[in-house]
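One protein chain omitted, others in place.
And now, chain A:
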Amino acid sequence: MIEIQNVRKSFGPLEVLKGIDLTVQRGEVLTVIGGSGSGKSTLLTCINGLEPIHSGKILVDGTEVHAKSTNLNKLRQKIGIVFQQWNAFPHLTVLENVTLSPRKVLGMGKAEAEVIAEKQLKHVGLGDKLSTYPSRLSGGQQQRMAIARALAMSPDYMLFDEVTSALDPQLVGEVLETLKMLAEEGMTMICVTHEMTFARDVSDRVAYFHQGIMAEIGAPDQLFGDPQHPETRRFLASVR
């Protein structure tokens, strides 16, 4: 369970998160929508401790992420995150990209890590690209590799930060299909996205962020069908 309690965060004088309260249960798929600068991506990077917060608390399975005593390297093993920029390790093959962390962080043997990596890469449809270098892959393939790389750590939670925003339009579908498949398998996911159809189809709940606050949260049918907050209505009207 991820518990976000009254979290505030600023970049300099700009407050990007103004007291967020949110709980995500195991097995739940939450999508977060909202305009740029609404704080939704920042929230994700705070959840796995890549960014500090200024007040409030984030608990992952009861462990306070930003407590000094928390071993973040350990905690991050159970929170996978995939970014807008897929961030392949360009000097490693696809297989090595995926085996690196299981081997070095989890201390797995090479053979064992490769079995897991191959399984995950097949899962995302890259079973025939194992010895290819990332520079030879399309954006969509690199993004799916990044997903497999995160999944190889067997995380309990997956965070997706606008994973299709940097892709050519014709490559968006293949990545969304991968996310859909994970959702159907019961992975706990928080997806920040601009893909409204995806949000509607896949989510258990959808949250709308506006200028650092969570203006509205609800089931997809309710949020898209009958938005309560005026800002949500304005936003949905503008993206349709």
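Simple rule for what comes next: contacts are C-beta pairs under 8 Å (C-beta built on N, C-alpha and C of every residue); 3 or more make two chains touch, one makes a residue touch a chain; residues count from 1.
To be clear about the criterion, contacts and distances are computed from a predicted model.
Missing chain, UniProt protein name: "Amino acid ABC transporter permease", from among "Rod shape-determining protein MreD", "RNA polymerase sigma factor", "Amino acid ABC transporter permease" or "Carbon-monoxide dehydrogenase medium subunit".
Note that of A:Ile2, A:Leu43, A:Ile58 or A:Ile81, the residue touching the chain absent from this view is A:Ile81. The chain omitted from view is touched by exactly one of A:Thr31, A:Asn48, A:Gln141 or A:Thr178, namely A:Asn48.
Of the candidate positions A:Ile4, A:Leu22, A:Cys46 or A:Ala150, contact with the hidden chain is made by A:Ala150.
Across the interface with the omitted chain, chain A contributes residues 48, 50, 73-74, 76-77, 79-81, 83, 85, 87, 89-91, 100-101, 104-106, 133, 135-136, 146, 149-150, 153.
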